[in-house]
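First the structure, then my questions, so here it is.
Every protein chain but one is kept in place in this view of the complex.
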Amino acid sequence: MAETITIEVARYRPEQEGEPALQSYEVPLNKDWVVLDALNHIKDHVDGSLSFRWSCRMGVCGSCGMTVNGEPKLTCATFLSHYAPGPIRVEPLKNFPVVRDLVIEMTDFMEKLQSVKPWIVRQDDPAPAKGEFLQTPEQLDEFKQFSMCINCMICYAACPVYGLDPQFVGPAAIALAQRYNQDSRDQGEQERMDVLSQHEGIWGCTFVGECTEVCPKDVDPAGAIQQYKLAATKEWFKSFLMPWSKQ
Amino acid sequence: MKPSTAYRQYHPKWYRTRVSTLWWSRKWSYLKFMLRELSSVFVACYVVILLLQLHALRGGPDAYQGFQDWLKDPWLVILNGVSFLFVLFHAVTWFNLTPKAMAVRLRGKRLPNVLVAAPNYVAWLAVSALVVFLLTRQG
Partner (left out) sequence: MAKRSNEPLLWALFSGGGVVAAFLLPVLIFLYGLAFPLGWLQPPDYERTLELVQHPLARPILFLLCFLSLFHWAHRFRFTLYDGLQIKHLNLVINLFCYGGAVTGTVAAAYLLWTLP
């Protein structure tokens, strides 16, 4: 283990310092190590006071999103060797308040997620005894891509519109709204439209497209938002031309 | 959104940064986005020139000749050169982003983006060729 690489980690301990400062650590440059491995190495062997979130280490839980050399990344899928000879700068996700070191405050995202009702909404509410809702592979294919979202908030960190206007509902929440709208079992499209058709919903988006570029799960939130705009526009013209068709 | 989100409340221990005014100059992809958005200024600029052309056309042969001479002004040629590059950029980005906004499906499968964008380019070439033909055919 001769080779090492320098990692500059943003430290913020509110009881000690007024604003974040970088602290450098030397870590082994193992070719199968990701940034998260290096952070765990620091935490276990060098400096136990370092705070960061992580869980599954395999790109499923969505906890370990951080800013690596300026780009929002899942640190469990970002290899050290990619940045050799270094140094690598690790900072918390942008556009969120920092609680401590690499830990950000995510309540805002959680509330936004909830506001779009990312679950199957039924108007008829049939009894479970009636059995499961059937769905064909084609119907599954309609929304499958959007269902891959792991709520890692990397798209929020990449979205300048969210950075400028924290009221904006944001990429992942809209993609997940679309995931349920496209689901043949769901009947909640109108309820979600009420939230998303407002200015802070889909209309704040200017299609920068960065959310799609950075998404580790290829969800394509930018596409979801534009598709939603198209749907909302059709709906608007329909209710304008045929006001009686409203429920 | 509800205005009451915890995020909006004052919390002295959280560190927050403000997005800088020149955020779009810090990263190539953001800058490209800004240039794409600014192409709209050149779109409007061309419409103004077109309105002046219609005005000249209404004024008779002499006025129209004056308009055509005015277009030869070096500054206007430079402006139009820049405009051309911007609207070209607008067209390419627009055609490339269309497949994202329209998820075209064929027999339950989503068509690949290239297949959705390609007809745009074919139609674009056809329209451009038609315009060149109409405007350069003498008499």
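So that you can tell them apart, the chains are marked A and B in the order they are listed, and the count of residues begins at 1 in each.
Everything below uses one rule, namely that a contact is a pair of C-beta atoms (placed from the backbone, for glycine too) under 8 Å apart; a residue touches a chain by one contact, two chains touch by 3 or more.
Quick caveat, the model's predicted, so the values are computed rather than measured.
A.B. asks: With respect to the chain omitted from the figure, which of B:V41, B:V104 or B:A118 is a touching residue?
C.D. replies: B:V41
A.B. asks: Spell out the interface residues on subunit B facing the chain that's missing from view.
C.D. replies: 19, 21, 24, 34, 37-38, 40-41, 43-44, 46-51, 53-55, 57-58, 60-61, 64-65, 68, 71-72, 76-77, 79-81, 83-84, 87-88, 90-91, 94-95, 123-124, 127-128, 131-132, 134-136, 138-139
A.B. asks: In the full complex, which residues of subunit A touch the absent chain?
C.D. replies: Interface residues of subunit A facing the absent chain: 160-161, 164-165, 194-195, 197-199, 203, 206, 229, 232-233, 235-237, 246.
Note that only the chains that are shown with their structure count from here on.
A.B. asks: If you average the CA atoms of subunit A and of subunit B, how many Å lie between those two points?
C.D. replies: So the centre of subunit A lies 29 Å away from the centre of subunit B.
A.B. asks: Could you list, by residue number, the parts of subunit A that touch subunit B in their complex?
C.D. replies: Checking each residue of subunit A against subunit B gives 12, 14, 19-20, 70, 94-95, 97-99, 105, 107-108, 111-112, 115, 137-138, 141-142, 160, 163-164, 166-167, 169, 200, 206-210, 212-213, 220, 222-223, 226-227, 229-230.
A.B. asks: Taking the touch rule as given, give the residues of subunit B at its contact with subunit A in the complex, in rising order.
C.D. replies: 1-2, 5-8, 11-17, 19, 23-24, 27, 29-30, 33, 37, 97, 100-103, 105, 108-110
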